[in-house]
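Only one protein chain is missing; all other protein chains are in place.
A and B are the chain letters, set down in written order, and residue numbers restart from 1 in every chain.
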Amino acid sequence: MARMKFLCDAERCIECNACVTACKNENEVPWGVNRRRVVTIHDGSPGERSLSVACMHCSDAPCAAVCPVDCFYTTDDGVVLHDKDICIGCGYCFYACPFGAPQFPVAEAFGQRGKMDKCTFCAGGPLPDNSPEEYSKYGANRLAEGKLPLCAEMCATRALIAGDGDTVSDIFRERVTWRGSSGFAHGWGVAYKNQHRDSKGKAVEGKAAGGD
Amino acid sequence: MKLVKKQGSNASTAQPAMLGATIDRRTFLKQSGITAGGVAAAGTLSMSMMKKASATTAARSPTDEGNPEQIRTICTHCSVGCGVYAEVENGVWTGQEPAFDHPFNKGAHCAKGASVREHGHGERRLKYPTKLVNGKWVRVSWDEAINEIGDQMLSIREQSGPDSIYWLGSAKHNNEQAYLFSKFAAFAGTNNMDHQARICHSTTVAGVANTWGYGAMTNSYNDIHNSKAILIIGGNPAEAHPVSLQHLFRATERNNAPLIVIDPRFTRTAAHADQYVRLRPGTDVPVVWGMLWHIFENGWEDKEFIKQRVYGMDEVRAEVARWTPDEVERVSGVPEETIKRAAQTMAEHRPGTFIWCMGGTQHTVGNNNTRAYCIFQLALGNMGVAGGGTNIFRGHDNVQGATDFGVLSHTLPGYYGLSEGAWKHWAKVWDVDYDWLSSQFDQGSYEEAGGKPAKPMNTKGIPVSRWIDGILEDKANIAQKDNVRAMVLWGHAPNSQTRGPEMKEAMEKLDLMVIIDPYPTASAVMQDRSDGVYLLPAATQFETYGSVTASNRSLQWRDKVIDPLFESLPDHTIMYKFAKKLGFGDELVKNIQVTDDEPLIEDITREFNKGMWTIGYTGQSPERLKEHQQNWHTFDYTSLEAKGGPANGDYYGMPWPCWGTAEMRHPGSPNLYDTSKEVARGGLNFRARFGVERDGVNLLAEGSWSKGAEIKDGYPEFSADVLKKLGWWDDLTAEEKQLAEGKNWKTDRSGGIQRVAIKHGCAPFGNAKARAVVWTFPDQVPIHREPLYTSRRDLVEKYPTYADRKDFYRLPTRYESIQVKDYTGDYPLIMTSGRLVEYEGGGDETRSNPWLAELQQDMFAEINIVDANNNNIKDGEQMWLEGPEGGRIKIMAKVTQEGVAPGVVWMPFHFAGHFEGRDLRDKYPKGSDPYVLGEACNTAFTYGYDSVTQMQETKCSLCRITPA
Partner (left out) sequence: MAAQTRTANRHHRIIIWSLLLLVAATLLLPLIPYAMDYVDPSGTVPNPGADLWRDVRNGNIGTSQVLGVDAGVLINDNGERWRHFRMNQLIPVGAMFMGSVLALIVLFYLVRGPLRIQGGATGKMIRRFSVFERTTHWFTVGLFWLLALTGLILLYGRFVLIPVLGPEGFGLTASACKEAHNLFGPMFLVALLMMFFTFVKDNIYARGDMTWLLKGGGMLGGDHVSAGRFNAGEKIWFWIAMIGGAVLIGSGFVLDFAVFGQGREVMAISHVLHGIAALIVITVSFGHIYLGTAGVEGTIGSMVNGEVDEAWAKSHHDRWYAEVKAAEGGGENEESAGGTAATGVASPARDA
């Protein structure tokens, strides 16, 4: 089974925000909700580096652990999704998430947040694949079409890589070999610890966006 | 809300869903929850939380019956020319897929490219023709608008001559529209037409073309894969051309190519550089000469290359010798070690590529800067090789094409100039009588530079950078019949131009203002007129089709994605409507089929194929272009050559020059002046453009020729006479001979001269040396001159600017009379400007795209913490910034430790909609105000124009900042 992963290569990320707008484009995410964002450290100084962050689809997802209504689930592809019909908008996932992935459409008095929204790895949600209902609640389901998340597919410099974990690491390893030094990938340890790999998979298995 | 086809005149469907005049984030959220079918907004109210999140109809539902149609188009933002797959269902743009098979971007995009589908929403577009009546926007029909505008124009023309109507075109036209626009202005009888290339790379085009023949990027983005070193000066491609970084990183990672970034600001590109060099704005020549000083000092130059292919390097040596490390440091602030390291890196890693952008071009000495860059590459022998070259990153998606098609006040399409011969060539191509054409122009004659009287038809028109002076300047000082009285701003953002307060005054002085654009633009709101303004909705390039020229000279075919939204019309349709009204409709489309007032794009392509011999826009027929478009996947990612497939052997987009006729199937020239290839396979040498000798010195190449050339030395450009002398005349067919007789390679409309020259392995334009000395320019060898508003008064005496000029592009132009005054007391900080990745140009389009606008909501200035503290300004707070001509803007301070040096202020230039502290949101026609408004930095920018091209000086002026 393929195990989906994101990896952002800080040596290549140029904070062009293509991933952010690609996500908005593909999922029609409204103003104020950003399933993905780019964070820059040491902006405007030597050592400036940027990384694109979204839900990392953790193996042992803190959001799922703390959810009071247990609305999260992990798909066969290792994608962490949630059910908006169950979500109560409490915000606990936002406290627990190391990456700041959970987003809420509103922030009003009396704890009004709306249903949590986050990156779905372009894998939709618990409704029938590619149904209009699924699209309106969760956005696109590219995985079901054999495609990968649009953010990584559109990354300007191929800094953001998404896809089957083995392929993602192969791409990154090759790149690091070209650079002649060892590298370390964003979020690898936190997000992918205890992952297990085996090799039966769906259409997306063995695919990754971000080669070269 | 389901996206519906927005077309026709039904006012209710034309209403935008978000009507609020002011949109704050909260209301935006609420509204977008309704309109965008917001994923996350579903069920946000407290009680609905207990119900199932209600499923609103998706704005995009992938399972609509029928498979979406996939349309191949090209991003309309920058010159990289990224391929886009648009998915369309029932006429609605429902999806955007990455074009992994596209040779330029391999599916990648920047923030702008990744959000082009928003064009299919078009919420903030100008929706129908609108005119200003007593200070109110009133909807009118297209016919009314064209008639009213046309009548006024005819009367202005009658009173003040054709030059009193200014046609400001656009880099957003596709090639066909750009060409038709040039032709349109010619038929309207004026050279007062121009476009944004004037204020972006005009100094590049002039400087580069005058060095070796053609004014364009010599290699390509993809060719950077072959570079062993990369030097970027005055450019921030990580924001302005993000996808180019994909190619740069390939070189830095696979070739271990060092990346050097020279810029006053520590940019996002600099963040990835191996060496960052900070210079004082406006000291490019000292820095480049400083590097060259070390190269000459250490004998690192390519002596063989210089001997064979460069003229005048000794004069450069003499100038460079003055730029000792101490002097370079005194003037530019860059220490010797830094300069030497950069020079040595470039010398030791060859071939290296040299990239520049606006940081180098937008100066009073812009042409000196660009020539200095060229000379640097010539000295290292980096020209005409894969991995080398001057990779000039152009700005807009079709600024290269619009430049090539002469949407410029100083030349006809194809850089033919404005001489009588040029007009006659084009009159033949257009199939019109030269006398008729000439009669369209003002028949008077006016003083031109040098005191000789000249006819307006043959004199350069007023450039876009100076149109305001065409209105404001005393009539007696302008070398034409009258002031400019009517402005047509066609796809132009006025906030990209300097001297805001004077521009406002100029706009208010006009008789008539016509804005033709998909958006109202700042032109609609920055003036306080109450009448005489027309807004005409133009379609975007996704709503029409045609070819577009990327920065690397490749032509790409775009297909139409959706029908024009609302009541907008494609540019060429609008041109034809105006031509009909102004009385030359039939002449304009003499050999072009017209359906419902829309001239057929393919016929326009075929027409320019018949005339654009100078730069080889002749081989790219619509059929070949479409063939390339349908076979993106067959082109190699590095060489751009098709490996097999129907276009086998062609270079992608047939980068010009693509010699001869389409039947010749020239593959295009991927890297200019590359002698390692046959001319027939895209090889070249430097162009013989400047004569064969000067002062007894040979200007032709010596001992260097392109592979397979039968003339194994330098040779002049080809003409009928040359062919006869060489005994090659009989290689022409009888038909060709008829057309070629008495012509040269530029004017032979049969293409025979080019064909025969290439048959013998020769470049039609000859084989000469590049010239390091441009004897036709004010500064023959590039020298340093301080900016008009310099911060270094101590250097003015040694490096003064030019003398004022009485008549330069029809206008008096000031230099030393400005520089003579010391402003540094009141305006102690240097101000410069640049780009943000989220926005493009004046930003009306991108600030109206919510996916982009959300990421940049405030106009700001980057200031050093020292200046912030000295002026009592805190990060994130509002401040006033004032330029020495009095333009002042209220903007947010972004305090930086090292982003800019103390004493330097940097601003993005994409904002508009605020003017000197005033929010103009209420002045936009209802529903068409961009989501994000802000002060235009150019409101504060000042006078200053390049000595060759009238490029505006926006990269170096003075300012002061105070807390607001």
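In this text, contacts are C-beta pairs under 8 Å (C-beta built on N, C-alpha and C of every residue); 3 or more make two chains touch, one makes a residue touch a chain.
The structure presented is a predicted model; accordingly, all values stated were derived computationally and were not measured.
K.L.:
Quick one: which of A:N34, A:T75, A:T120 or A:N141 touches the chain that's been left out?
P.N.:
Of the candidates A:N34, A:T75, A:T120 or A:N141, A:N34 is in touch with the missing chain.
K.L.:
Considering the whole complex, which of A:M4, A:C71, A:L143 or A:A159 touches the chain not shown?
P.N.:
Candidates A:M4, A:C71, A:L143 or A:A159; residue touching the omitted chain: A:C71.
K.L.:
Provide the residue numbers of chain B that touch the chain removed from this figure.
P.N.:
Touching the missing chain: residues 46-47, 49-50, 838, 854-857.
K.L.:
Residue by residue, what part of chain A touches the chain that was omitted?
P.N.:
Touching the chain left out of view, chain A contributes residues 10-11, 15, 17, 20, 34, 37-43, 47, 49-51, 53, 62, 65-71, 83, 85-92, 94-100, 107-113, 181-184, 187-190, 193.
One rule holds in what follows: only the chains that are shown with their structure count from here on.
K.L.:
Measure off the straight-line distance from the CA centroid of chain A to the CA centroid of chain B, and report it in whole Å.
P.N.:
37
K.L.:
What does chain A use to touch chain B in their complex?
P.N.:
Chain A residues touching chain B: 11-12, 14-22, 24-34, 43-46, 48-50, 84-85, 88-89, 103-106, 110, 112-115, 117, 130-133, 135-141, 145, 147, 150, 153-158, 175, 178-180, 209, 212.
K.L.:
With touch defined as at the start, can you tell me which chain B residues reach chain A in the complex?
P.N.:
Going through chain B, the ones touching chain A are 25, 28-29, 32-33, 36-46, 49, 52-53, 55-63, 95-98, 100, 106-115, 117-118, 238-239, 242-243, 245-246, 249-250, 253-254, 256, 266, 268-269, 271-272, 276, 637, 837-838, 850-852, 854-855, 862, 896-899.
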